[in-house]
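This is the structure I want to talk about, given as structure tokens.
Only one protein chain is missing from this complex, and each of the others stays in its spot.
Take a look at chain A:
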Amino acid sequence: MASPTKKRVYVSFVDDDEVVQHVIDGVKASRRKNKLAPFSSRCSSKKKDLEEMVEGSTDEEDEHICRASLALAVEEGGLSGGDVYQFRTPKKAGQMVEKASETRTPKSILKTKDDENTPQKSVSFIPSKVDANSLQNRPQRSSRKPEATTPYRLRKRHIIESDDSDDSNDSSDEDSDDSEVQENRTAPCAPNSTSSTPKSTPSTPKSTPSTPRSTSCTSKVPSSSAKSGKRQEELDMSNTLQDYFDLQSSGAGSTSDHTLAKLNIPRMDKETLNKMLSSVPERHIEECAALFREHRMLFRKWMLHMCHGFNILLYGLGSKRNLLEDFQRSYLKDFSRLVINGYFPSLTTKHILNGITEDILQHEGSFKSPLDQCEFIRKEFEKEQRDFYLIIHNIDGSMLRNEKAQNILSLLSLVPGIHILASVDHINSSLVWDQTKCSHFNWLWFNVTTFSSYTEETSYENSILVQQSGALALSSLTHVIKSLTPNARGIFLLLAKYQLENQDISTYIGMSFHDLYQRCREAFLVNSDLTLKAQLTEFRDHKLIRSKKSFDGGEHLLIPIDATTLTEFIDHSDDT
């Protein structure tokens, strides 16, 4: 093993026993002081083997206690649980802006900077021996086990992954990719912490110079030379803890105070948004179409699986609506079926069950409870053999998320002849089922990533950025108002006008009941506070007003509608 460095290499004969002795001492030393005696290259290679043996044996002991499941470990190309579920990592203010501007600067420059950084960093931190070792390893970076220089976090990953790589050869490529990814990511944070490096850091104007994180960062690098897995775990843990508390202490103040009000159009209304979006050319059309075609190939399989009593669940990024619609149109044309939009904001299980009993089974009459209805459906379907398909877009939709709805659906899935095809999108959607429900549903999962946008699905969602045009609210408001008595209308208008007058006061909590009563009396709208109270109850039932208690216990009344809608409403009602 020839070292690529210009250093002189000593080669001397060393007895095996001595090597072992040396290694053990060496390991101990490194654990204590992070200092290693210089070895000849031959020795170090031997040492590595020995250490692997040592590590191996400790691993075995652990394994005896709890064998890690290899079969359940993530496949190549997948993410391991640790990658998906992590602790919060501290982020600096402006990191996003920096990241965005990175895409503007030519990448090659950044890239080389990073590459230069890494060796430099290691030189400055790690005592000579490890340095030599690392330089030796540098040419074989892409091989299985990057040794000393990689930060400890990486190394842990690699140990795990190299275990995995036994059963899949492909993963080794992935590994090396990963390591570079990681390196690129960790590298930029290193310069911040190492103010001692002579190199000019790829500086960020907003970066905070000395966060507590920098200390933790420095402590990490030397620890990477310590080889013991257990110790690393400890360090890892303590670092994670450190990070965690740093994060907690820093609080939430790390974002800038810009608001959308700075923009000329702070919020777009729904119509303009749709108009704008329709003008956006669809991108990646061909590839999306190819993906779609690929998924279409599965249709026949779905039918087969459903014939065998499995139910189909689709997941993956992108709207699966069109796919399901297509399937429905091409394969289920002749069967009875029920299409359910799970994302529909006012969907209830009653709708679903009624859809089956009334439209499909043509049963008139009501049921005591949804469970009874389920029972009825089961009996009906047991009478004769027939197939019925439930197509549920977003079974994890907001209205189906509750336990009751899922319980009903799982009971339906148990009915012979009822097949369910559903899609999920929310990342935590699997949590809606407990074990029993899961086994009732008897899902077969299919990954159908389509990348198409969730136009329909998000159309009901109140996006934060879209200005609530209030169209819906306004129309319902006028509807309710129309059905009121003139006096009641007057009361509401009074309240609304008062609210508009006071809209600039940030501490406005509503009109006090007493005030309202006074004014109403003055306008001859009510004759006693009881009538007013009765009227207000009606408003409250229609969710037109909300009442709050102020600090002195008095009741204050507020119309929970934004100012613009309210103005429009008042204008509107003045006209009529």
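Structure notes:
Just so we're on the same page, a contact is a pair of C-beta atoms (placed from the backbone, for glycine too) under 8 Å apart; a residue touches a chain by one contact, two chains touch by 3 or more; residues count from 1.
Note that in this section contacts and distances are computed from a predicted model.
Per the UniProt record, the absent chain's protein name among "Origin recognition complex subunit 3", "Signal peptidase complex subunit 3", "Protein S100" or "Heat shock protein 16" is "Origin recognition complex subunit 3". Per the touch definition above, the residue from A:265, A:505 or A:530 contacting the chain not shown is A:265.
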